[in-house]
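Missing here: one protein chain of the complex. Every other protein chain is in place.
Right after this comes chain A.
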Amino acid sequence: MLNVYLFQILNGLGLGMIYFLISVGLTLIFGLLNFVNFAHGAFFLLGSYLCYTTVTLTGNFWLSLLLAPLAVGLLAWLLERSLIRRIYHLPHTFQILVTLGIALIIQEVSIMLWGPVGKSVPTPELLRGIVRLGHFAYPQYRLFLIGFAALVAVALWLLLERTRFGALVRAGSESTETVSLLGTNIFRLFSITFALGVALAGLAGVLSAPLRGANPFLGPEILGVAFVVVVIGGMGSFGGALAAGLMVGVVQSLMASLWPQGSSLMIYAAMAVVILLRPYGLFGRA
């Protein structure tokens, strides 16, 4: 019986790390650019589909782990240079309209290219087995997912906290004007941060593909969860995205075995409680 819970908690941690990856990109973009990206879920979706196509063509999941986030990031970079940077100064409602439009285009184009029915992606060969710990058995891929996402989280943390680029991103979320007065090309900083945040969504899409496949309706669902995570954790907070991502993942996963219908209800209720008690989220600042 205990093993069932352990199993669900581990599943929840894996799910939570995927939620973290997608939310941290969203929150990074919001923190620096004060930009609300409703296309974030669609980029996740694109990551999953690119993983599917790479695996179908080459049979190599690892290649897709490298290429798909790069391709999604590149697309984001191009979009930022051509369109997104023109709407930073507009109110959030306009940003939502524009990015929702982008999300719909990506979703419809995905349906045109890959069909309306979801595609499943095989687990990479290397990780098809299970890991045994006494009586307890757990799929290798899911363990890999937790470990790999944790590595990405550490790398990202080091990037943000220990490099000049990271310091500029943090400084920029306080005042972009002052950063530009120090001679930093703020436009380039914006483009890179947007592309990085979106590439993380693409990476999350790749990692989730062997578990959930690629399905055109994943985009809106994952966008909803990502916003819940960001609101619970606090806009612009790395630690908040991690803590809230894991929390939402574990709660969802436990609920799936206890009360499946209430799973979504539960996380939205949690978000409502957090907003009431701490309007800026668990780790947020006013």
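One rule holds in what follows: a contact is a pair of C-beta atoms (placed from the backbone, for glycine too) under 8 Å apart; a residue touches a chain by one contact, two chains touch by 3 or more; residues count from 1.
Just so it is clear, contacts and distances are computed from a predicted model.
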Listed names "Carbon-monoxide dehydrogenase small subunit", "Sarcosine oxidase subunit alpha family protein", "ABC transporter ATP-binding protein" or "High-affinity zinc uptake system membrane protein ZnuB", with the criterion being the UniProt name of the chain not displayed: "ABC transporter ATP-binding protein"
Selected residue (touches chain absent from view) among A:9, A:74 or A:186: A:186
Candidates A:108, A:125 or A:174 - the one touching the absent chain: A:174
Residue ranges of chain A at the interface with the undisplayed chain: 164, 167-168, 170-171, 174-175, 177-187
